[in-house]
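Only one protein chain is missing from this complex, and each of the others stays in its spot.
Let's turn to subunit A:
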Amino acid sequence: MTMYNLTTDQRVDKALADNFLRQATRRATDRLRNNKYKASDELGNWEEWRNAGETIRKHVIANLDFYLHQLIEQMEKRGVHVHLAKTPADAVGIVRNIVREHDAKNVLKSKSMISEEIHLNHALEEDGAAAVETDLGEYIIQIAGEPPSHIIVPAMHKTRQQVADLFEPIAGHALSSDTPTLTRFVRIQMREQFLRGDIGITGCNFAVANTGSIVMVTNEGNGRMVSTLPRVQITLMGMERIVPSFRELDIMLNLLARSATGQRLSSYTTILTPPKKSADSDGPEEYHLVILDHNRSEILGDKLFRTALNCIRCGACFNVCPVYRQLGGHAYGSVYSGPIGSVITPLLEKDWKKWGHLPYFSSLCGACTEGCPVRIPLHDLLVKLRMRKTQSGHTPQVEQQIFKAYRYLFTREKTLRRALRLGAHLQWPFVRNHRITGGPAPLSNWTKSRTLPMVAPKPFMQIWADLNNKR
């Protein structure tokens, strides 16, 4: 968990010095992005699909209260236990209670970003009922004690040798680091767990309001295992993850699979309408749905940022972001990284001190906005978040002073002229090739990693005046 204790600068330095990480990030993002291009081009009318996706998401969010109510009603009518959690602590408490009530020893988990958001594993570990991550990537980072570095390929930053080293103590013998050996080990290891599972915890890609169904996509099949074999299932969902009916689900599943991994459909797309019918041989008898708010309702009420709730967690914005590409996910320090993580983390966590750096993890190039299958204006939201942060008074002292000085000078013409003349003289010791390359604090904050254009020996104001005189 070391990266949680590092400062933002330290995390960034660490990422930049890690050649494997940077190479792996480039490889993963290139592959996923190119697959997405293929899968979206093949439709021949991607923009129309994006339009439909955007329209559906906006409609759902604008009527979230209605659809959520409908979902809850449908679920409860069939005997599903629906739990509403205002905070991560509430959600953790709900899951802990269910696990305790059943005295469950074997808790299995398929991928759920909500479980990461509420730090569920840590809490269950304390109770001695640790949930085993069953997605291969999540399993790797669980053993390593690290957060995901990519929303779709969470262990992308690990080398195969590191993976083999992590597995060896569990295997009790040496493992070769080729992929088939490693996946075979996990298949055998995890099989026993699946067959013994008491409680399955899953995420939720979409919830269908009018039928009360949960839709889950996986490629490995672990989602099916966790939702088929244990007697009790708990599904964690963010409250915005809704579609009105199967009609809209078609669009969303196409957009998700194609944008996330470039597949036409994920290997396993499962639509659960729980609990199992009494005569069914498989499937959970007892089903709990935990719906999490965690400041999503605040985002809903904030017109500037409401579109952030439209996200379908496909990760397409990660794969086109030049900042993510250089740093990978851990440098962000947050559970959700990449452009969407930089948008939603400050909004969900409401802590500018801790997360104020995130809106600046962007070059504002707009590639994320262009890549988003539901057209969330991500780079625009990042600018607005910077504004929000400044308004909330959390800008560093130095930056505040610089902008005060800027304002002071640029509203006083004579002083500005004098300052420029002074600057033109004082800069000489620091100028190399017409660039300022050093200087005293606070200038050095900038020049330690970048240069500045030098103050022109003859200011523009002077050139302009001379031109006028010549006429």
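By definition in this document, contacts are C-beta pairs under 8 Å (C-beta built on N, C-alpha and C of every residue); 3 or more make two chains touch, one makes a residue touch a chain; residues count from 1.
One rule holds for everything that comes next: contacts and distances are computed from a predicted model.
Peer 1: For the chain not present in this complex, what protein name does its UniProt entry give, out of "Branched-chain amino acid transport system permease protein", "L-lactate dehydrogenase complex protein LldG", "Nucleoside-binding protein" or "OmpA family protein"?
Peer 2: Per the UniProt record, that chain is "L-lactate dehydrogenase complex protein LldG".
Peer 1: Can you work out which residue in A:8, A:273 or A:326 touches the chain that's missing from view?
Peer 2: A:273
Peer 1: Using the touch definition up top, pick the residue from A:10, A:245, A:390 or A:462 that touches the left-out chain.
Peer 2: Reading the full complex, the residue touching the unseen chain is A:245.
Peer 1: Which of A:11, A:33, A:109 or A:224 touches the chain that is not shown?
Peer 2: A:224
Peer 1: In the whole complex, what residues of subunit A lie against the chain that is missing from view?
Peer 2: These residues of subunit A touch the chain that is not shown: 24, 27-28, 31, 43-45, 48-49, 52, 55-56, 59, 62-66, 68-70, 72, 82-86, 90, 94, 134-137, 140, 153-156, 158-160, 163, 179-180, 182-183, 186-187, 190-191, 194-195, 210-211, 213, 219-222, 224-225, 227-229, 231, 244-251, 253-254, 263-277, 279-283, 293, 297-298, 300-301.
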